[in-house]
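I'd like to ask some things about the structure below.
Up next, chain A:
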Amino acid sequence: MDLVSLSSNLLLVSFFAYIIATLFFGGAVRGAKSQASYRNSRSGTIGIIITIIGFLTHVGFFITRWMASGYAPVSNMFEAVTALGMMLIAAFILLYFIYKTPSLGLFALPIAIIIIGYATMFPTEVTPLIPALKSKWLAVHVITTILGEAILAISAVAGFILLLKKVNVKKASRERFWLEVIVYTIVLFLGFIIATSGFRIAGYEAEFNFMNKNEQLERSVYHMPPLFGMNEYEALTEDAMTPWAEMPAIIDAKKLTTTTWSFFVGTAIYLLLRLIFRRPLAAVLQPLTKNANLQLMDEIGYRAVLIGFPVFSLGALIFAMIWAHEAWSRFWGWDPKEVWALITWLFYAAFLHLRLTRGWEGKKSAWLMVIGFILIMFNFIAVNMILAGLHSYA
Partner candidate 1 sequence: MTKAEQFAKKRKRRLVIRTIVLIALLAAVVFAIATKKSEKVLAIGDEAPDFEIVDLEGNKHRLSEYKGQGVFLNFWGSWCGPCKTEMPFMEKQSKEFKGKGVHILALNIKDTRLKAETFRDQYKLTFPIAQDKDESILRAYNVIPLPTTILIDPDGIIVDIITTGMDEEEIRQAMESIQPE
Partner candidate 2 sequence: MSKSMIKCQCGHENPFGTVLCESCGRPQTEEAKKSKTVDMRYEGSARRSQTYQRTIVDKIWNFFSSVKIGVSIIIAVLVTSAIGTIFPQKLYVPANTEAEIAAYYERLYGTFGKIYYNLGFHDMYNSWWFITLVGMLGTSILIASVDRVVPLYKSLKQQRTKRHPSFLKRQRVYGDGPVEDADASLKKAEEKLKQLRYNVKVEDGAILAEKNRFSRWGPYVNHTGLLIFLGAILLRGIPGFYVDESMWLREGDTLEIPGAPGYFIESKGFIREVYSNEDDEIFGKALERNPMIDKNFQTDVALYKKAEGDLPGQTDNISLVKEYSIIVNEPLTFDGYSIFQMDYRTDELKSMDFQLTDKETEQSLGEFTVDLVNPESTYDLGDGRIVELKDYYPDYAGFENGEPTSKSPLPNNPAFFFKMITPEKPEGEISFVAIRQTVEADENDYKVNFVSADTRNISGLTIRKDRTLYILLAGGIIFMIGVAQGSYWNHRRIWIQKGENNEMLIASHTNKNWYSLKREMGQVKEHASLPSYEDREDKESDKEEEEGDID
């Protein structure tokens, strides 16, 4: 077996390990009667062992891929997002040993699973590096940044658990509504994964010619039935579905189609789940937080921000500036990705000030931690896909 396929197999092992570990953490939370038994439960121990195994194979994936390609495997969407999943697990394992909280695992692992699943929807083959990425700073800058983001993501998980537990999900309120929106958004990601892999298994393909925004003829291959057509499109594949509408040149109709399909599938899943449980999903999830200690969750969240913020600053701003100076001749160029890293940084800086001096703890701080993670994911996904700039390699 060559390194590349060994590498993908290791990732597959990790993926299933995380799923199994989640079940054990679930068992630890459900089975526990008191705080003490919850913290030292057998299921929890098994859960963390399986998580560690999964993490090791994940690291194995990372290293073998690095060996195969000769560069740090963080150069495109697939690689960067899987690395985010890996670091998220690493941050969780670290915090588990400090705080012994299976609840955190019960929520952190599924997030990591979705993140990895999401990553594999992008081209996974080993791609040679373009000149701009050929630098030792690729490894240094990207790995540090992703590590910082993963630690910050853990704070959002802790915040989310705190909210789930503290918000009254039995009564309609603004808080419950927004909590439900977060759950719904997570389901939409599932929708994306299912829609993409569904059409991929079916082998769907439709080719179009279109006029891009620089008024040049370009070709585009859809892997989902085209709901929207590109600017002045012309179908090349026979019997492909006729798009509902033609989009202007500034809108990438292919991505819009993918987004819309994900939205449809995700919404369908959501409605189905609502139909099965007959309650808001936040209420379905709430019992899973029963043994989580609010004070501890607040502390974990805050500490994760404290640990993650300096790492993020170092990777996403300082290393980024040094590399940008070498590759693009300026350390800062107001490229959308740069700006969104700055926005994320400013956001956490504001959070720290609010927490330190205005005493924002508990729910308020938890909401901010969740919003912080949304910003990070926005920078990961939307900025790469929508606000095309120098960083849109994916």
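The candidates were selected such that all candidates are chains of the complex that A comes from, given by their letters.
Keep in mind that, in the parts below, a contact is a pair of C-beta atoms (placed from the backbone, for glycine too) under 8 Å apart; a residue touches a chain by one contact, two chains touch by 3 or more; residues count from 1.
Just so it is clear, the model here is predicted, and its values are computed rather than measured.
Participant: Chain A in this complex: which of 1 or 2 touches it?
Facilitator: Of all the numbered candidates, the touching one is 2.
Participant: In the complex, go through chain A and note every residue touching candidate 2.
Facilitator: 2-4, 34-36, 68-70, 98-99, 123, 125-128, 130-132, 134-135, 213-214, 249-250, 293-296, 299, 302-303, 306-307, 309-310, 313-314, 317-318, 321-322, 325-331, 333-336, 339-340, 342-343, 346-347, 349-350, 353-354, 356-359, 383, 387, 389
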